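The other protein chains are all here in position, but one chain of the complex has been omitted.
The first chain written gets the first letter, and so on, giving A, B and C; residue counts start at 1 in each chain.
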């Protein structure tokens, strides 16, 4: 059935328009939550998730395949891997300065940066990137293409596939209750 | 200490959606009801003074999980149904009911009442009270959750981030696709 | 004086919001097929939620949270009809026939069939 994703996708002016109106707001909200998580409820996990969901919304409006091509795969991989490296990098930097993993006080002592900024780096550069990247990646990986044998399988007609699965189910549904 | 009517209504809603999720035979209906359940749970977290958790649950539990489940049944199969509800699996009900009763009878009397100030987690001077009183001095942020997440337990969070990263890699491997080639 | 007006405005808005939400819930339960249901879920529900949110905004008075509520109102007014549009559109593309009074004899049946395609 998923083979039909791109077949059934038809541009809808209504959805496109409202997504065009709403997407900037959700993106801003996600960024606000990420950047302002230190002093108000919210933080990088939530903000990253909302940023990721914004991309999902765009994918629903513009079609999943075009969105995936627009947001190339290497960008996503770079997003996730970059997040993990930034997190690890900050942790190792404090160790290089002679402290423990993520001991932010050292930034203050050695470089004169308040410990808060170390945390913000972790939050914005680390966790938010990882969460947003993983959410988008999981969505595209689950939504995208088909293994060839299934593609031929379902090409006959979607109804037949559903019917076959349904028959099998109802047969066994009868059996298992006895 | 007594519960408010708001919490009571919300709990009934959560319970009803959970039971219908378990019993609906149609997978699509179950997924939709599960989304409603997650949303109710998010509101209940707000009631329990956990806005951070509520936001995460609303974005991820009600949003992303529902989308992933829907995509999965779109890509696989959705059994056609003539009945609305699943037949109740009585041995399962008995086993699970026994489990619940054992939990309720053995664990509940040992628990401190909900929201009591002498609850061991809350009154712990080395953990909770320390965090509450030293967060601003130690880290300079006001949100204690962020402080614990990124500073006090940063190494823990790093582990979680790597787990999420690993899960993303695992999905790509399992679905071995041309997607991320 | 103005406080009294505000109080009663809040009450009226809450009651109307409840009423429209209730109508929408009844409609979702009672109407025959997916098109009629998405229609009631979008129009009546948007109105109900909008009125309830307007009551909340009035009750909060002048503060930051009011701005959030008004923004929320704005988003509900945009997203709710769009979601209904998306549902109805994909239903039409999947080939679900709209319910017509000729099948009056077995409305219950045709409803479940329409749902399950």
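One rule holds in what follows: contacts are C-beta pairs under 8 Å (C-beta built on N, C-alpha and C of every residue); 3 or more make two chains touch, one makes a residue touch a chain.
Assume contacts and distances are computed from a predicted model.
Peer 1: Missing chain, UniProt name, options "NADH dehydrogenase-like complex subunit J2", "Cation:proton antiporter subunit C", "Methylaspartate mutase subunit S" or "Cytochrome c oxidase subunit I": which is it?
Peer 2: Of the names offered in "NADH dehydrogenase-like complex subunit J2", "Cation:proton antiporter subunit C", "Methylaspartate mutase subunit S" or "Cytochrome c oxidase subunit I", the absent chain's UniProt record gives "Cation:proton antiporter subunit C".
Peer 1: Specify the shown partners of the omitted chain in the complete complex.
Peer 2: Touched by the chain not displayed, across the whole complex: A, B.
Peer 1: Using the touch rule from the top, list residues of chain A that touch the missing partner.
Peer 2: Residues of chain A in touch with the missing chain: 39-41, 43, 45, 49, 131, 134-135, 138, 141-142, 147, 149-150, 164-165, 168-169, 172, 175-176.
Peer 1: Tell me which stretches of chain B touch the chain missing from the display.
Peer 2: Touch set of chain B with respect to the missing chain: 1-3, 7-8, 11, 14-15, 18-19, 21-22, 27, 30-31, 34, 37-38, 41, 44-45, 48-53, 56-57, 60-61, 64-65, 68-69, 71-73, 75-77, 79, 86, 88-89, 92-93, 95-97, 99-100, 103-104, 107-109, 111, 113-117, 119, 121-122, 127-128, 131-136, 142-145, 147-149, 153, 156-157, 160, 163-164, 167-168, 170-171, 174-175.
In the analysis below, only the chains that are shown with their structure count from here on.
Peer 1: Suppose each chain is reduced to the average of its Cα coordinates; what separation in Å results between chain A and chain C?
Peer 2: 30
Peer 1: Using the touch rule from the top of the page, what residues of chain A touch 2 or more other chains?
Peer 2: Touching at least two other chains: 162.
Peer 1: Which positions in chain C are in touch with at least two other chains?
Peer 2: Residues: none.
Peer 1: Report the residues of chain A in contact with chain C in the complex, numbered from low to high.
Peer 2: Listed in rising order, the residues are 8, 10, 12, 14-15, 18-19, 21-22, 25, 60, 162.
Peer 1: Contact residues on chain A for chain B in the complex?
Peer 2: 1-2, 5, 33, 37-43, 45-46, 49-50, 52-53, 56, 68, 73, 76-77, 80-81, 83-84, 87-88, 91, 101-102, 104, 114-116, 119, 122-123, 126-127, 130-131, 133-135, 137-146, 161-163, 165-166, 169-170, 177
Peer 1: In their shared complex, at which residues does chain C touch chain A?
Peer 2: 71, 75, 78-79, 82, 85-86, 89-90, 93-94, 117
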